[in-house]
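With one protein chain withheld, the remaining protein chains of the complex are depicted in position.
Right after this comes subunit A.
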Amino acid sequence: MNDTGATQPHAAPTLEPGFKGIVKDWSSDQRSFKTASWGKVMMWVFLLSDTFIFGCFLLSYMTARMSTTVPWPNASEVFALEVFGMHMPLLLIAIMTFVLITSSGTMAMAVNYAYRRDRKKTTALILVTAFFGAMFVGMQAFEWSKLIHEGVRPWGNPWGAEQFGASFFMITGFHGTHVSIGVIFLLIMARKVWRGDLDNGKPGFLTGRKGRYEMVEIMGLYWHFVDLVWVFIFAFFYLW
C-alpha cells in the first residue's frame, strides 16, 4: 500500500502505436486515454452525446420530408438573394458557411498560440473567432427575419409542406443556440487568457478548476464540432 511513486507522478509511459497500443492502454490501470486530461475526455463524450441529438434532429427532418405528401419547397429558391439585380441562390448560406469555417481556422490558430503561451495572439484570435461566430448568428437572424417576413412559420409557409418551416426553425435554431453559447464561452475564455488566468492557474469562478492552457483546446473541440454539424445541416437541409 505504501509504494514508492505514490507521491511523484510520472509522465505517461511511452505510447505504443497502432491497435496493440490501444489494447495496452485500455488494459492498463488509472487511465484509458493516456494523454488526455479529464476535461478533454469529458468534452469528447459530451460531443458524442450531442452528435446523437443532432443526428436525431436530422433523421426526423428527413423522415418528415420523405413522408409528407405535399411537395417540399425548393431550398435554393427559398434561400436566394437578389443582389444588384442578380438572382443568387444560396448566397447568404454560402457566406455563412464560409464565415463559420473561417472561424474554425482562427480557432485552430488560437489553440496553437495558446500552447506557445502567446497571450496576446491567443486572445486576439479567440476574439476573432468569437466575432465570426457572432457574425454567423447575426446573418442567421437576418435569414430568419427575411423568411418570417416572406410568410414562413413553424406551422406553414407559402410554398409547400408545412414541415419545412418547422424543421428549418428547429434545426437551425438549435444549431444557432450552440453557436451563441460558444460565442459567450469564447468571450469568457478570451478574458481569462488576457488576464493571465491560464498562466497562473487561477481557479474558475464557479467550478474552482485551475486555469490551464488546455482549456483553449477543449473550447476548440466544441467549436469545431459546431462547425462540423453545420456542414451536415448545410448538406442535408440547403443542398438537398
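The rule is simple: a residue touches a chain if its C-beta (ideal position, glycine included) is under 8 Å from a C-beta of that chain, and two chains touch if they have at least 3 such contacts; residues count from 1.
Note that in this section contacts and distances are computed from a predicted model.
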(message) I want to check something: the complex is missing a chain, and I'd like its UniProt protein name from "FAD-binding oxidoreductase", "Zinc protease", "Cytochrome C oxidase" or "ABC transporter permease subunit".
(response) "Cytochrome C oxidase"
(request) Specify the residue from the set A:Glu162, A:Asp199 or A:Glu214 that touches the hidden chain. (result) A:Glu162
(request) Check each of A:Ser60, A:Thr102 or A:Ser180 against the chain that is not shown and name the one that touches it. (result) A:Ser60
(message) Using the document's contact rule, name the residues of subunit A that touch the chain not shown here.
(response) 1-13, 26-34, 36-38, 41-42, 45-46, 48-50, 52-53, 55-57, 60, 63-64, 67-70, 154-155, 161-163, 165-167, 170, 174, 206-210
